[in-house]
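With one protein chain withheld, the remaining protein chains of the complex are depicted in position.
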Amino acid sequence: MLKKVLIANRGEIAVRIIRACRALGIKTVAVYSTADRQALHVYLADEAVCIGPPPARDSYLNTTAIITAALGTGADAIHPGYGFLSENATFAKMCRDNGIVFVGPAPEVIDRMGNKSQARRTMMDAGVPVTPGCRESFHDAQTAFEAAKQLGWPIMIKASSGGGGKGMRVSESEDDFIEEFTIAQRESQNAFGDNTMYLERAVMDPRHVEVQVLADTFGNVVALGERDCSIQRNHQKMVEESPSPALDPATRERMMADAVKACKAVGYTSAGTIEFLLDRDGNYYFMEMNTRVQVEHCVTEFVTHVDIVREMLCIAAGEKLSFTQDDVRLDGHAIECRINAEIPEKNFMPSPGTITQTHLPGGNGVRVDTAIYDGFTITPYYDSLIAKVIVRGRTRLEAIEKMRTALEEMVIVGVHTNLDFQYSIMENDTFRAGKADTGFIDKFLKGEV
Amino acid sequence: MLKKVLIANRGEIAVRIIRACRALGIKTVAVYSTADRQALHVYLADEAVCIGPPPARDSYLNTTAIITAALGTGADAIHPGYGFLSENATFAKMCRDNGIVFVGPAPEVIDRMGNKSQARRTMMDAGVPVTPGCRESFHDAQTAFEAAKQLGWPIMIKASSGGGGKGMRVSESEDDFIEEFTIAQRESQNAFGDNTMYLERAVMDPRHVEVQVLADTFGNVVALGERDCSIQRNHQKMVEESPSPALDPATRERMMADAVKACKAVGYTSAGTIEFLLDRDGNYYFMEMNTRVQVEHCVTEFVTHVDIVREMLCIAAGEKLSFTQDDVRLDGHAIECRINAEIPEKNFMPSPGTITQTHLPGGNGVRVDTAIYDGFTITPYYDSLIAKVIVRGRTRLEAIEKMRTALEEMVIVGVHTNLDFQYSIMENDTFRAGKADTGFIDKFLKGEV
Amino acid sequence: MDKKKLQAQTVRELLDIMDEGNLSAIRYKDGDVKIELERALPRVDGLSLPHMAQRVRELIDTEASASGTTQGAASAPVAQDESSDTLVRSPMVGTFYVGPSPDEDPFVKPGQEVLTGQTLAIVEAMKMMDEIKAPAPGIVTEVLAANGSQVEYDQPLFRISTEASAQ
Partner (left out) sequence: MDKKKLQAQTVRELLDIMDEGNLSAIRYKDGDVKIELERALPRVDGLSLPHMAQRVRELIDTEASASGTTQGAASAPVAQDESSDTLVRSPMVGTFYVGPSPDEDPFVKPGQEVLTGQTLAIVEAMKMMDEIKAPAPGIVTEVLAANGSQVEYDQPLFRISTEASAQ
């Protein structure tokens, strides 16, 4: 087993990883920026190293500082959490070069899945369904336009290096193609320094359904069911659940098998997520792979009773998975609401400030993952997620009622939050009927659902 | 379904029941004594009625006040929680007479199981194993002594009306019998106004293993596995777990079947617990039945994923159990530590006071049931339980390590607690080996284990 | 026979079974046919997030500041600003009656002078009548509960001005 793990992250996921390490008897090293001197993860870890000033690029993205802190404290592994350096192949390679275990897949695998058009080709070769599209990439609008005519509209124009919705535009017809392509390419150039684009048929009104996988270094891969993350705004997930209300058992089986196939095709190890778009006819298409633990991993933990972060640490330590696909059962229904310090009425503007009072829900089937405490100051430097409320019920409706009950008693004083907004989603008929697709939040904000 | 439930209790169990009601869409009425004006359950309920001054006999045991409050607020049911009026047949009958549903078994059943020697005879008739003993009861030491000679030593002398260890003495041999009988009888007379005694062979160094049952009004009974509650001091449980490390699968099957048999024999409905003594050779004997929800019900919830309080409410509303014995699976291992406001070094003297700061553990597989908050004052009137920490792991050792981790980060400032004491149990070799019987805490306090 | 019709029939039968058994969900599988029914739980009305959270927030706000204060100095007993008034409180949970029976006059009226031990009202709980008596001589300045209403333990029922009487 690993002896000492440095957690290259902050907030609730750093706390989550520290707890998992402690339960395994692994010592922990926290890193923090000067803005996080009074953060909970700093106090829960056995050691803590200040790695830089508040801006993430100088601290939580500062690879040299983090590797140096790991070497200086004698950590034998680094867990990157999510965001920050978690999908940075260069960082994973730096770890390897310095004799430190990176708790995640090999750098080559991160790289292969990080390039979206390359990942798409890999999946096609492995026989995993992808949206109909062009195999080639494009640097020039006219060449792309010729290919588009073959493909047919609506078309999704995407950046090869894309992520988080940047460099992604929908072309509705021939008329707007050149314009949208040019805008998307400019966005990509600005955001990623890369103007390579590719084309796919656009899936209209899709649901976002993703499969959680665990893969060890002995070639064993298991799929832990799926999560439905269709409730999102600007590609930011707000509510996640497992299982998906839109998936029938046969499609679930196929999707899980395809996720395992995808992992095996790239020699994946550690926890990972294969994201699919699910259309109204029950067809699904590979979208991308996240080569790290996800914010919403907890809903899978609630229905499979597998501790995903613990398994990541065991896999990184070279252990075999202690269970097989046959042991995995999806039991009950779990929902997560992300609680953010933000003002929904003001276009979800972040709301930094000092938390003066809290009351967190608890009891049967309720889990709260958070790093806040009374007196904690939320700074404007990092993302606005302050807590995750996760509930489990035997049925979906039971879980929804449990979430409603949990949100009803939850109190956070000192900053604005989206608690009321999340509550109103739980009360929405379209959501309750399990009919919300990725267009839901837009319609919800316009009062159309 | 029920429309409005009055919760005739306080503290964490009142909060637990309110949450279960809310998730079912049932309105709630809290009752409280003047000492509990600022208690959490009063604020979480939809309505609250002050029922009397601080002493329990004038408030939480005040049957007239509680029935009047239920009638006055239009509650159609009363959930008694544990302790207080939960096993009071007269109160259950008052509810019935006033057209109020008592969330528990029928008054006749409470009565039948409340009289210990009668319960014992019922179980013998039903074919449930009881300790070898005399079928008759005794009022006279000499008559009892003659019967004792037939039975053989060591002998447990028990009060028919007994409970909580009162009126219970062990006779080691012929020499001390008359003396111990006389003391036990006097205790019983003083405590219960009844000098009826009965005799059993004493089970030496037993473990306390109990089976959780759920029974609906249609005659369906399911057993939800067992709990091992051997870690106790003066018959007060401190740590509970499920499954028991001392039970092999075949014995578990038999014990569960016997528990179901016991319930059917008395026409039991609602949630209940059959307590057994388990000896070193794997024999078990019926001890008593608790006709209510138990403090430690949460460990069963964690391994069976059945919401026991929810099921109690559904059964009380006349619903059929929605699952059968075949659907019940024991999955993983759960442990509960009771956190009390007390001073272990001073013979566990209660420690009332105002809680000024708290940090509760959370995350994967950790559940905290509590009614405390920063600023809450623990009064000296009621019991000292202030929180239950319940954890779940895939194996027993995983659960122990998770509990250790949870206790390590838990902070309660303002009152003394047994947090350190519970922590040292988690680190004890005898406990970790699963070898602790009901004599453990005594030996632990003497430094013998 | 039409397969679709057959399945609609099955669904209807399952629905009946749900009703009979008072079930909230049912899952049925027969070969390729798989039917899942789940009953929508009734919505809770009259409850809302602001309501609930507001109450808890009040509690934790008040108590946190209260405990902050009491740490500094011993806290004074609650509000003594009307020291010449005596509040007569309910000794039990029950129904409050101002007179011996609905068609008789009330025992006392606002403005009336009362002596120690004089009956002011009755609180009734489960056929038990409890007479509420004046704890001190004075003038009844206010009746604080409505006739026939449910009162809780310790709830103020009458305000008696004792100073007025002393004059």
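As written, the chains take the letters A, B and C, and residue 1 is the first residue of each chain.
The definition used in the following text is that a residue touches a chain if its C-beta (ideal position, glycine included) is under 8 Å from a C-beta of that chain, and two chains touch if they have at least 3 such contacts.
Keep in mind it's a predicted model, so treat the numbers as computed, not measured.
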Displayed chains contacted by the hidden chain, counting the whole assembly: A, B
Listed residues A:275, A:374 or A:437, member touching the removed chain: A:374
Absent-chain contact - pick from A:44, A:128, A:312 or A:441: A:44
For chain A, the residues touching the chain missing from this view: 1, 22, 24-25, 27, 34, 38, 40, 43-44, 46, 49-53, 59, 64-69, 72-73, 318-320, 322, 354, 356, 373-377, 414
Where the unshown chain meets chain B, residue by residue: 248-249, 357, 359, 394-398, 401, 404, 407-411, 413, 419-420, 423, 427, 432
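Simple rule for what comes next: only the chains that are shown with their structure count from here on.
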Furthest chain, CA centroid comparison against chain B: A
Chain centre separation (chain A, chain C; CA means) in Å: 46
Length of the line joining the C-alpha centres of chain B and chain C, rounded to whole Å: 29
Chain centre separation in whole Å, for chain B relative to chain A (CA means): 42
Junction residues of chain A, two or more chains touched: 357, 359, 394, 398, 401, 404, 408-409
Touching two or more other chains - residues of chain C: 24-25, 41, 43-44, 47, 52, 56, 60, 64
